[in-house]
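Worksheet for the structure shown next.
Of the protein chains in this complex, all but one are displayed in their positions.
To keep things simple, chains are lettered A and B as they appear, and every chain counts its residues starting from 1.
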Amino acid sequence: MMSISQILINSLLLGSQLGLLALGLTMTYSILGFANFAHGELAVVGAYLTFFLCVSFKLNFFTSTIIAVVLSGAVAVLCDRLIFKKLREAPVLALIIASLGLSLLLRYIISAIWGPDPLSFSLGLAIPYRVMGAFITSTQIVILGVALATMVFFHILLHKTKMGKAMRALADDRALAQDRGIAVEKTIVWVWFICGCFAGLAGVLMAWETALWPELGFNIIIPVFCAAILGGVGNVYGAVIGAFLIGFVENVGLALDWSKVIGLLGISTWDAPLFIPTEYKTAISFLILVFVLIFLPTGIMGSEKGH
Amino acid sequence: MEFYDIFVYFATMIGIYSILSLSLNLQYGFGGLVNFGLVAFFATGAYTGALLAVNDVPFLLGIVAAGMVSALLGFIVALPTSKLSVSYWAICTLGIGEVVRLFLLNEEWLTKGSFGIAGIPRPWEDFWGDTYYSFFYLFFVWFFVGLAYLLIWRLSNSPFGRILKAVREEDDLALAMGKPVFIAKLKTMALGASMAGIAGALYAYYITYISPSDFTPMITFLVWSMVIIGGKGNILGSIAGATIIVVFYNSTRYLKDFLDFPAETLASLRMVAIGLLIILTVLYKPDGILKEKEKRYPLD
Partner (left out) sequence: MIESMLQVRDIHKQFGGIKALNGFSFQVVKGSIVGLIGPNGSGKSTLFNIISGFLKADSGQVLFKNRNITGRPPYKIAQSGLVRSFQISKAPEKMTVLENMLLACDQQIGETVLQGLFKIKSICKQEQMNLKRAFFYLDFVGIKHLANEYAANLSGGQRKLLSLARILIREPEMVLLDEPTAGVNPTLTKKFMSFLKKLRDEQGKTFLIVEHDMNFIRTVCDRVFVLDAGELLAKGTPEQIQKDENVLAAYLGRRALQKRTIKS
């Protein structure tokens, strides 16, 4: 069985990446009132733009990432202006379907240009380090660092800037925010921009750690939804905590020898070791989500809009 | 002869997808239930039908069983999710679709995993012989399309259909008017699921080889675009939508002879087009190309 420290490290990695995505998702979900199914694709956009800049313009990885992240934010804003803005008064389902169409659009434009096969950033081999009996590579350390730094940055943004306060007010109660004179549409633009940037960044980090392929965004969307809902829609801290929780549970769930758990609980004796196949990874977070939705509709940390 | 084969193939697939489209229209168009995991019911029906046929169970029984197993799944899915908001329903059902696919992929003892089930026998193949078989099967599929059509038409014009119409928009009102909303939703999900399951069995019997990769969320999204574009709440619209999408989706396969793009790029571009079509429909023609029929009574 995997060591606890390895599980922890894997959980932190997954959690930090999910966290960046969940942050953006929970904000757009609470402010615009719908679950954005194209959110994962923003991550893919960021990753592929970075790749494009690296490969075609021969820019270094760091610069490419910065530019790609900003462009991802721009793409998100564009999508809002062209599509979601026109649906401000439409029923939630219309928004969801539109986001579905958008997700197909983005994913397959990327697939058409770069093909469906996985690509890699080819940044050379990562140096593995040993921490408390577990392995972590230099790449992973940077990923973790960047993700955590971004979250801290977001916290500062939310509390120390005027725009951040406006965003929080908007997330809490749109009508009230409007009454208080907050420029709703302008704030929404900023929310989408940040959402796009964070998603793009998460995409780059995920692609860096594994690989880029067009399905990258869609694969991750269920755990991201889970994290956002778990933490309570609109609650950014909840989203981050939810993300780490999901990361942890997914890794623990896979690493655990369930035959021992069954034995411990006294349900029955199971002689052979029992592991959940890795392919069921998403199923774990999904099952947690269903459990939470039935018993804790406002999430673990609570939110105004639980139902 | 070749053109005839292509036509029959298209028509048969349109038939199968029409049933899927009708099943989703029942759940969403009439019932307002957002099912993003439709492919799960399609797959369940296909695998049930296939496994039974491979084990020499009579085909009609296989189809009925496919419908029932899918209905059971639909019922189970609806139990926790019926009381949730639209977004949550969507996410939940999407997840369920994926869980089913993962199950099909992993439980090799039952489903042969990624190898899939091959050599599914065709119903009454010997009886009809090679020349007439595809023609027979076309009618066989469309017989079920007709059944589905009748079923939804009857239900939508009945008091049950009225409850669904109200539940679509105003749950609370239906409750206040003494209607068992939750139970109605359960029934609708189960019924829609069984239709999708039957479509699955028909698909398995036609294609004769199925594997988990046939049942990705893409199928769900394609059927959604059929219902959205064809018109929700309009039964003919579901068939129209199925026709449009199936023809479009498959015709690019033949277009590559005319267009100078690699097949892969063309495959991606057609999905881009479908995504764009969905967005445009939601923005500019939210009711689809065929609107829901109005219900007017004569004023005595």
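The criterion applied here is as follows: contacts are C-beta pairs under 8 Å (C-beta built on N, C-alpha and C of every residue); 3 or more make two chains touch, one makes a residue touch a chain.
What you are looking at is a predicted structure, and each value in this text was computed from that prediction instead of being measured.
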item	value
Chains still shown that are in contact with the chain withheld from the display	B
Hidden partner chain, touching residue among B:L84, B:L155 or B:I244	B:L155
Residue of B:E125, B:E264 or B:E292 touching the missing chain in the full complex	B:E292
Chain not shown, touching residues in chain B	151, 154-155, 158-163, 165-166, 168-170, 172-182, 187, 191, 233, 292, 294-297, 299-300
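In this text, only the chains that are shown with their structure count from here on.
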item	value
Length of the line joining the C-alpha centres of chain A and chain B, rounded to whole Å	30
Chain A-facing residues of chain B, complex	34, 80-81, 84-88, 90-92, 94-96, 98-99, 102, 105-106, 217, 221, 224-225, 228, 264-265, 268-269, 271-272, 274-279, 282-283, 286
Contact footprint of chain B on chain A as seen in their complex	29, 34-35, 37, 83, 86-87, 90-94, 96-98, 100-109, 111-112, 115-116, 218, 222, 225, 229, 277, 279-280, 282-283, 286-287, 289-290, 293-294, 297, 307
